[in-house]
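Yeah, one chain of the complex is gone here, protein chain that is, but the others are all in their spots.
What follows is subunit A.
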Amino acid sequence: MASTAAVPFWRAAGMTYITYSNICANLVRNCLKEPFKAEALNREKVHFSLSKWAGGKPEKPILRSDTPGV
């Protein structure tokens, strides 16, 4: 039923819709002037630690953070 029309460029590049919309949101936030820009970019901070498990054992955790080492 779903014909394979041309996929949008971002999906062909391996991004999901979420990543695409985040990048667009970042571009919009960068259009603001100071001081609102700093406040808005503050709302974009990412920090968490992810670890995949294989066979009941956790592998080394990957830290996804804008401020690594903090």
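Methods note: a residue touches a chain if its C-beta (ideal position, glycine included) is under 8 Å from a C-beta of that chain, and two chains touch if they have at least 3 such contacts; residues count from 1.
Operating definition for what follows: contacts and distances are computed from a predicted model.
Asker: Which of the following is the UniProt-recorded protein name of the chain this complex doesn't show: "ATP synthase subunit gamma, mitochondrial", "Vacuolar protein sorting-associated protein 26C", "Pyruvate dehydrogenase E1 component subunit beta" or "Histidine-containing phosphotransfer protein"?
Answerer: The chain we cannot see is recorded in UniProt as "ATP synthase subunit gamma, mitochondrial".
Asker: Residue by residue, what part of subunit A touches the chain that was omitted?
Answerer: 1-5, 7-8, 11, 16-19, 21-22, 25, 43-53, 55-58, 61, 63-64
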